[in-house]
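Please see the structure below; I have some questions.
A protein chain is absent from this complex, but the other protein chains hold their places.
Just so it is clear, A, B, C and D label the chains in written order, and each chain counts residues from 1 on its own.
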Amino acid sequence: MAGLTLNHFLVLGLILFLLGGYCVLARRNAIGILLGIELILNAANINYVAFSFYGGQAAKYDGQVFAIFVIMLAAAEAVIGLAIVLAIYQNLRTIDVSATESLSG
Amino acid sequence: MGPLITFYALALLAIVSAAITAFSRNIVHSAFALFGALAGVAGIYVLLGADFLFIIQIFIYIGGILVVTIFAVMLTQGIADVNVSNRAVGVLPALVTAGVAGGVMFYAIIHSSWYHARPGSATPTTYWIGDAFLGPYVLPFEVASLVLLAALIGAIVISRQEVRE
Amino acid sequence: MELGNLASLQAFYPELLLTAATLVIVLIDLLTSDKSWLGEVALISTSGALLLIGVGPLDGGAWLFRRMLVYDSFSIFFRALIALAALVAVWMSIGSQEVRRCEQGEYYSILLASALGMLLMTESANLLMAYLSLEFVSLTSYVLTGILRHNRRSQEAALKYLIYGGVASGTMIYGMSWIFGMAGSLDFMAINRALFATSHIPVLAVFIALVLILSGLGYKVASVPFHMWAPDVYEGAPIPITTFLAVGSKAAGFALMTRFFYPAISHLGPDGNWQPLNQVAWPQLLLVVCIITMTLGNLAALQQQNMKRMLAYSSIAQAGYALMGFVLLSNDGLIAMLVYLFAYYVMDAGAFLVVMIVANLTGSEDISAYRGLAWRRGGALLAISLTIFLLSLTGIPATIGFIGKFYVFAAAIRERFYILAVIGILNSVVSLYYYMRPVKAMFLEQPVDSVSAVTVEYWNYGLMGVLALATIFLGLYPPPIISFASNSLRFFISSS
Amino acid sequence: MNHPLTLITFIPLIGMALILVCPPAFKAGYKWIAAATTLPQLIIAGWLVHNFSTNTAGIQFVERYPWIRAYHIFYFMGVDGISISMVLLTAIICFISVFASFSIEHGEKGYYALLMLLDTGMMGVFVALDFFLFYIFWEVMLLPMYFLIGIWGGPRREYAAIKFFLYTLLGSVLILLVMLGLYYYGVTPTFDMTQLAAQSSSYSMTFQRICWVALFIGFAIKIPAFPFHTWLPDAHVEAPTAISVILAGVLLKMGTYGILRVNYAILPAASHELAWFFLGVIGTVNIVYGAMVAMAQTDYKKLVAYSSISHMGYVMLGMASFTAAGINGAVLQMFNHGTITAMLFILVGVIYDRAHHREINGFGGLAQQMPLYTGITGLAFFAALGLPGLSAFISEVLVLIGAWQRHPVMTVFGAGTAILTAAYLLWCFQRIYLGRLDEKYASLPDLSLREGFTLVPLAVIVIVLGWYPHAILGLLQTSLNHLNRVVLAATPAQAVALH
Partner (left out) sequence: MNNPQTVDFIRWIVVLPLLGAAFNFLLGATLQKKLGRFAVSITGCGVVIASFALAVAAFLRMLELVPSQRFLLDDLWRWFDIGGLRLDIAFWLDPLSIVMTLIVTGVGGLIHLYSTGYMHEDPSYWRFFAWLNLFTFAMLTLVLADNLWLMFVGWEGVGLCSFALIGFWYTDQVNTSAGNKAFIFNRVGDWAFVVALYSLFSGLSKVGHPTLIIREIARYAPLLGTQHAYAGISVATFVTLLLFLGATGKSAQIPLFAWLPDAMAGPTPVSALIHAATMVTAGVYMIARLNFLFSMAPLTMLVVATIGAVTALFAATIGITQNDIKRVLAYSTISQLGYMFVGVGVGAYTAGVFHLMTHAFFKACLFLGSGSVIHALGGEQDMRRMGGLWHKLPVTFWTFLVATLAICGIPPFAGFMSKDEIIWSAFDTGHPWIWSLLWIAAGLTAFYMFRQVYMTFFGEFRGTDEQAHHLHEAPPSMSAVLVVLGLLSFAGGAVMLPRFIATFSPFEVFLAPVFDSPQTLAVTAQTHHQGLEGYFAALSLLLVAAGWLLADLTYRRKILSADRMSRFLAGVPYTLSFHKYYVDELYDYAVVRPYMMATRAAGWFDLHIIDGLVNLAAATTVLGSWLSGLFDNYVVDGLVNLAADATLAAGGRLRRLQTGSINGYLYGLLAAVMVILLVRAVLHT
């Protein structure tokens, strides 16, 4: 793995994190925002796995296990999230979040 | 040089796909582009010796989460108006926010010393992970099952009302 | 003492009970058609859990489940608080007309699951466990928020909660990954060892990681700037759930936050003061957060017309007061925080309870619905109770809220945070204005409908009475709660 | 009587409980329960005065039990010469205000219950010697006051009530901060006022100054001292008669009492240094300014309210003099102001009950129709303007004699305001009571027996104290002279810089 350092992975993670962050900020579609969240989670996962890989024996599997749990919880969140989105869609006929501003002030 | 080229290829795939996800004005495109991003990340996992995680990423993430998401997209969006389905607002402030935060964090990454920053070896991990789940991580493992159960019930309770209508 | 997986179970009965109750309720729900008594089952389970927490082994603490959890007096305090919050939430649910229209089995099982998640949050000794339990609480909360049928506000609140929570926890785990990268471990004590071992920690990176983690924890305690979900969610959710979130979820957030920022990344000095990581300016950051939180919460609450929303902002402000104890870096401050949180539990639950009773009566949560309540037949007791709770939230003496504020301000003065104390004091003066608005409406205005009598179920009256009396009694004689809080401030931090 | 102070403080609470459980069918009984509650209180107050030893400056009738051990908080009560007079005043005013309340016509249950709670709060403030306990009582008063003004008050009652509440809360939170500061930065952490006083020299001078000013603001709002006085006219104008009576008769005294009890006793060095401005100059401004603004009022009650501000200025000026005459005069003035202003507010209430307005220019010639009422008003007015032979004269004279020795210029202004006071009071008297009787008031009845009953005891006190001030001065002297010596002996140099 010559030339490939931890920082490569961290920067990749950072870029994904930022793209995810941009996505959640700029999107108006609820699902679009959820996609952004997935990007953030993946960015974190890259970090965990990379640290796990570069972290030596002590951290060997902790990072990977964490990443597995992140994926698992992402799945759970996606299920609930999509259920809510569908419910909103049923009520409002749109999932544009600009329509969900009845609670404010 | 091999791993480096592989890395860059995978990184490029992940970043470009992620960028499409983030910037596309079509929610369907965004959703499908996420596929590429997740696949790229899965490749990175291989590169980092996380073979089990690679499988999980493909099976659960791509096979499960993403497919559900695309279903949801299909259910909620008429095909006719997909072109403007993923409206973006406040592009500039969002870019500035991400850019500034990214700059600072990039600086921090470059100038930080991380724990034992030396590469490990890529050995099969499935066994060890299985062992961990039944050993030190048994509680999280069990709790996760409860979380999934609760999520299941929750998803049902929220969507059932709509089905009944 | 580090307990293995099986040995840990002896300290885990409350959680097991709640797990069992969650499953049992789902099962009963499937098997029976009369679901009106599921609430009572949940009530018995939470009472049981509270009892089990009370009688749990108290032998100085232990690591549970291979250091995933920690069992110490600090966690007992919060577990008790959360069990109490769950108890109140269940009790209120039974008396709530909103909840009666929901799916009973799912509702109560998820409520109990959420309580379980909160218990785990208070005990987490590992980043993974912290994330998992926090997410557990979040996921169940999303569902509970969105559980009201055909209620657009409920659904909207759930969506906002979900998206906000997702981003916040995503940001948090990204930050956690950095901590992991620096410490090489997910275990709090190992993190502590690793960070204090070297003299050259990457200060900026640690700070960034802490800020990112704070976004997840701050979102749970609803502190500025991570508070914005709270008003909408509190307003949209059914009132028992609002109460549960405002009291339980917030307490769990404080527990986890304390456990992370104190034993995990700070050193306890011999004098009871904590030494934060060198040069990492999280105390200063949290100081600013604390000040802004209480100020913004109070100012934003000034003009609210919806009681729930007003109480939502008020609970943001209350979190700010509790944070005052948090930022002082002393055990005194933390004790003050515990006292404050307990006080907050009693008075806020009481306030929400009255809001629910009034909503049951009038179908409205607006302050205008409270007009002349005191002058309606049977309404005086309701009005007096709400007044007691609101005054307590303001911090007027002879209520438990005053004891809370007294402790927090005392700790701040003792640690020479004068400006903080003055700002806190001024905030409590400002808060009087909006807390008195419903009081004004109830007492100083005449009822629109003066004919019909106010009828309240004994079920709700009972709880209201208990909470109101507790507010006054503990305000006049606080030693029980004080000794409980001061005995609770013992973190189990031995590494062996 | 083993626990006279506990008894005198909490008897009203028993009354409150009785009123609350009394079924609505016995509506007429509420006021009699209230009266039956305040009477024993008055008797106990008399008993206390009778058994009070005037030979010692120490505290008497002490009751002290641990309360919150974690903060060394005690349930600590006791009276000395300063508080005994205030206890007596409170008992008298509360008793009378119950009878002044008989015209309340709706929500009697709540009214009398809150009145009783207020009574407990006020009495508690004067007997508490643990700072924490003092603070609790101090704040406990706010709420009943808020409701009593807010529910039973005039047209702008809501505004007045919340203004009162916000102002006084602002003041009291400052007191809370100082209280905590004193607790932590003394040699021994304590809330015991006597102990705090004993260890006053252990506070650094800067700390003392900051605390002193913060406390002063807290108490000044209650007095109310210029420029924190603007809540008072509003509160008075909107409050029902009995509440105005209590407000002016007792509540305002708490500000000056607090300054004596806390600022002077616990922070003597800072008092020595700062009083000339904060009490002397501001007190003089209060006197002159209050009188001038009173002249400009057209609302009878507002005029009395501003005159009250003016008269409280004498208390402040007397306290600033640090002479035996000044400081004794100040506390005597507190007592006298309490009785005289109470009379004035009852008198305003009498006419308001009949004519339903208070516009000074809207009256005239009432003396013809209501001679008895006019006579007592005249007595009260002349008492208020410091006519010799009536009580306020003695106290004002003592204050000014004392003040002259230290602040002659202020004294000249303070004494000169007697002219302005005479001007506005006489002008007011002339416009309301003298002149031709307006036809629409030709059928107003004179004082009723009940009204007479509220006024005559006060009138008697006013006259008796004019000729025998020793009745009160005798109680005060020893304690106040001791306090005065303590303050005079305290110089900034004595404060050890511990911090």
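Heads up, the rule we're going with is that a contact is a pair of C-beta atoms (placed from the backbone, for glycine too) under 8 Å apart; a residue touches a chain by one contact, two chains touch by 3 or more.
Just so it is clear, the model here is predicted, and its values are computed rather than measured.
A.B. asks: Among C:300, C:338 or C:493, which residue is in contact with the omitted chain in the full complex?
C.D. replies: Residue touching the chain left out of view: C:300.
A.B. asks: Which candidate, D:198, D:292, D:355 or D:464, sits in contact with the chain we can't see?
C.D. replies: With D:198, D:292, D:355 or D:464 as choices, the missing chain is touched by D:292.
A.B. asks: From the list D:387, D:464 or D:486, which touches the chain that is not on show?
C.D. replies: Here the residue in touch with the unshown chain is D:387.
A.B. asks: Which candidate, D:7, D:70, D:401 or D:486, sits in contact with the chain we can't see?
C.D. replies: D:401
A.B. asks: Among D:14, D:70 or D:324, choose the residue that contacts the chain missing from this document, as touch is defined above.
C.D. replies: D:324
A.B. asks: Which positions on subunit A touch the chain that was left off?
C.D. replies: 21, 24-28, 33, 97-98, 100-105
A.B. asks: Contact with the hidden chain only, please: which subunit D residues?
C.D. replies: Subunit D touches the chain not shown through residues 170, 226-230, 289, 292-297, 323-326, 328-329, 365, 367-368, 371, 375, 382, 387-389, 393-394, 397-398, 400-402, 404-405, 408, 411-412, 415-416, 418-420, 422-424, 426-427, 430, 433-437, 467-470, 473, 477.
A.B. asks: Which residue numbers on subunit B touch the omitted chain?
C.D. replies: Residues in contact with the chain left out: 89-90, 93-94, 97-98, 100-101, 104-105, 107.
Rule of thumb we're sticking to: only the chains that are shown with their structure count from here on.
A.B. asks: When contacts are scored as defined above, which chain pair ends up with more C-beta pairs, C-D or B-C?
C.D. replies: Per the contact counts, B-C leads.
A.B. asks: When the C-alpha atoms of subunit B and subunit D are each averaged to a single point, how far apart are the two points in Å?
C.D. replies: Taking the average C-alpha coordinate of subunit B and of subunit D, the gap between them is 71 Å.
A.B. asks: How many angstrom between the C-alpha centroids of subunit C and subunit B?
C.D. replies: Between these chains, centre-to-centre, one finds 31 Å.
A.B. asks: Touching at least two other chains at once: which residues of subunit A meet that condition?
C.D. replies: Correct list: 6, 10, 17, 20-21, 34, 36, 50-51, 55-56, 58-59, 65, 69, 73, 76-77, 80, 84-85, 87.
A.B. asks: Give me the residue numbers in subunit D that touch at least two other chains, ranges are fine.
C.D. replies: Touching at least two other chains: none.
A.B. asks: Taking the touch rule as given, give the residues of subunit B at its contact with subunit A in the complex, in rising order.
C.D. replies: These residues of subunit B touch subunit A: 1, 3-4, 7, 11, 14-15, 18-19, 21-22, 27, 30-31, 34, 37-38, 41, 44-45, 47-50, 52-53, 56-57, 60-61, 64-65, 68-69, 71-73, 75-77, 85-91, 93-95, 97-99, 101-102, 105-106, 109-110, 114-120, 122, 125, 128-129, 132-133, 137, 140, 144, 147-148, 150-152, 154-156, 158-159, 161-162, 165.
A.B. asks: Which of the residues in subunit B end up touching subunit C in this complex?
C.D. replies: 104-105, 107-109, 111-116, 135-140, 143-144, 146-147, 149-151, 153-158, 160-161
A.B. asks: Under the stated contact criterion, what part of subunit A meets subunit B in this complex?
C.D. replies: Listed in rising order, the residues of subunit A that touch subunit B are 1-12, 14-23, 25-29, 31-32, 34-36, 38-39, 42, 45-46, 49-61, 64-65, 67-69, 71-80, 82-87, 89-90, 95-96, 98.
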